[in-house]
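Only one protein chain is missing from this complex, and each of the others stays in its spot.
Then we have chain A:
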Amino acid sequence: MTRTAMGGETLDPPAGSVGDEAVLRLEIQGASKHFAGVAALKDVSLSVRAGEVHAVLGENGAGKSTLMNIATGTLQPDEGEIRVGGEVAATLTPARATALGIAIVHQHPAVMPDLTVQENLQVALPAAAFAGGARQAAERMLARVGLEVDLADRVETLTLAERHLLEIAKAFAVDPRVLILDEPTAPLGNDASELLFDLVRSAVAEGTSVVYITHRLAEVRELADTVTVLRDGRLRGNAVVADISDQELLNLIVGRELESTFPAKSGGDGEENLSVEGFSGPGFGDVSLVARRGEIVGVAGVVGNGQSQLLRGLAGLEETSGTVSVGGRRLDHRELLGEAAYMPADRITEGLMRSLSVRENAALSALSSFRSAGFLSRRREVSEVRGSLGSLSVRAPSLEAPVSALSGGNQQKVVISRALLADPPLLLADEPTQGVDVGARSEIYTILRAASERGVPVIIASSDAKELEGLCDRVVVMSRGRVVETLVGEEVTEERIVSAAVTSTAETVSAAAARRATRSSRLRRFVEGDYSPSALLVVLMLALAAYITPGNERYLSAFNISNVLLAATAIGFIALGQNLALLTGGIDLSVGPLAGFLVVVSSFYVLDRSGPAKVLLGFVLMVLVAAVVGLVNGSLVRFARFTPIAATLTLYIALGGFAFLLRSTQGGYISLGFQNAVNLRFGPLPVAFVVFVVLAVVMELALRRRRWGWRLRGVGSDEDAARRVGIDVDRTVIGAYVCSSLLAFLGALMFMGQYGIGDPSQGSAFTLTSVTAVVLGGTSLLGGRGTFIGTLAGAVLLQQLLNATTFLGLGSTSQYYFQGLLILVAAVVYTLARSRRRGRPAAG
């Protein structure tokens, strides 16, 4: 291929020059895609031959991801045709793409942190991939990508690089015909990258086609046979890698058309007003930079190379070392946090309070200056905010409009207005024009330039090199957390910036990507594992028994033990259901009143004088009611978007009402035969308790070994990742609420045996008791983490404790203290243990 064939808008089918039509594995012809009227892709074609590595190059926003989303069926193109293995794939869906042998490794791994490595593999891959021993198959998958972790390790303990390797392992495991790798080496160290390259080469040798998206020319040189370059959603050209020079490739990547106008630069002859020296933090190291009055400093680099972290560090949001001086005054961490104005790249989650008004958002950082006599002066606030927003030309219906109703550009201006109103010593903006329309961009540039001219040092991180060229007087280029180039004045050009970023061979310094020193030991894994709370509870139970037994011979009597176990069984069934809800990240407050209501229902049917048909009808009705309640709970949560608390609280109140509707006072004696059956015991051991234990064990096994359990915990652990690996989230969650209600039905059977009468006022207290038992068992209220064995132990311990107070003659006061302190201590211990494991403070 010659240079003439790669010229600007040339769109001749490239396939003819690079290979035989017959061996084209994946072919995209003339694909276009628009988002809200803006073209993300325009008439782009891509041809991938069998057994080649095809690199796709381009800057951020060039359309690479859109193209790959089309190739994997995640997006449907507006125009264009996709052929897989020579056949036209009319409408490609993710499932169809997988069936056709297309696999993708996303930039952000779709893994669920609370599941183990093994479980993550098994929930995401078809069962066929594990034929002949799941463990061995999983070991092979890990060995293939050189991932040295234990299959039983929880993914949350893995480093970013290890998670990435896991994601790669999943893709290679299905032996795809087309493998798409989206910047796979970004978080990997040199060794892992080399290993990945070897893997890619051996896969290619076996006939797999690899599409390799990257920013790094060195990787293209090392790995790829052919290369396609995109820019601004258009095809810039393609070539055989061996036939094209780095300079020629660079020319294809850069040269975006200028969309916005930039304000004049300062010239930079003022005094030095910003100095950063030896500044290090998570994700970046040893950064030094200076700026003169009136200069805007740009931070450049391929996305994810420490630019955002550097800005966060300068904003005082991360633990850092090194010095930052503004205008000669040294600012420590606390001062930076309090004074520096930081505009995050992610406006939605970190920049704006979406439910609050434009005024409230803009005024936030400057509230103290609107104070008069202790209270906010509405008049002053409105006039200052209005003045600021006016000077930034913010277009909004009114000051009181919710900020979420504004366009991206105007939202960003509100964030800028907040920063400027506070009169900050330092202005930090991360991707200030992302998602902002062209017109507003120019205005934002002007605003930032004006702030800089007033003497406020302005630092801007942007992945758009053209923008930095137009706006900045000084640019530092980062790669893998380090500054690899500093450009000043005339040197600040898109080409120099991109060149420095893509040709860097720096190795990652990020702490997150560092390999863990050792594999975790067996003991350590147990202590950090799900079963340590259960073990702790068993120890507590034994200790309690050992303390009470001497001097209380009745304590270990068959009668006392069976009473405790029967009570524990009743609450335990309900707690098992509660555990299901908590595992999905929800909560089911309705279980207590539901159990109470079901007992009331039974008091009309399960009577001594009822015939078998009537009794059966009663049980059928109870099951039906329970199932309907579960369905309503689940549907309110998933489809009506109630929070689990609101949804199940509604049912909680309603079920209490229904119970009183059926019976205003106690009444309806439950059949004695049934009561005896429920309370049947052999020595100290009630049959019902045995059933409870068996059920808990079976559910535990299903939770660990079956797809049902992985799905349940996966949804609770990371709903988005769960969806991406193909879990039906709605079905999983609604199913959990239905099962929870059915378990409340089992609890109701026990209460029928214990109370023997329909009592409308019973029930509601069981909700909180069930939550207590589940939490004692170590289930996290954040979802994704917990055991049924722990729930079993929690229920028994709770009843043992209540029983113990009578033996110790402590009275009801101590019951409350015990229950309260037990749950608080358990929660504190578990929370601290978990937060330490995750290596970050418990509260955000």
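We adopt the following convention: a residue touches a chain if its C-beta (ideal position, glycine included) is under 8 Å from a C-beta of that chain, and two chains touch if they have at least 3 such contacts; residues count from 1.
Note that in this section contacts and distances are computed from a predicted model.
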Chain not present in the shown complex, as UniProt names it (candidates "PTS sorbose transporter subunit IIC", "Pyridine nucleotide-disulfide oxidoreductase", "ATP-binding cassette domain-containing protein" or "Autoinducer 2 import system permease protein LsrD"): "Autoinducer 2 import system permease protein LsrD"
Hidden-chain contact residue, picked from the options A:Gln29, A:Ser388, A:Thr732 or A:Gln762: A:Ser388
Residue among A:Ile587, A:Leu607, A:Ile670 or A:Leu749 touching the omitted chain: A:Ile587
Hidden-chain contact residue, picked from the options A:Gly58, A:Pro113 or A:Gly316: A:Gly316
Residue of A:Lys33, A:Lys265 or A:Arg418 in touch with the missing chain, whole complex considered: A:Arg418
Per the touch definition above, residue among A:Asn251, A:Ser288, A:Ser610 or A:Thr650 touching the missing chain: A:Thr650
Chain A residues touching the omitted chain (full complex): 36, 315-317, 337-340, 342, 344, 349-356, 358, 360, 363-365, 367-368, 371, 374-376, 378, 382, 384, 386-394, 396-401, 418, 420-421, 423, 446-447, 450-451, 453-454, 587, 636, 640-643, 645-646, 649-654, 656-661, 664, 760, 768, 771-772, 775, 781-782, 811-814, 816-817, 819-824, 827-828, 831-832, 835, 841-844
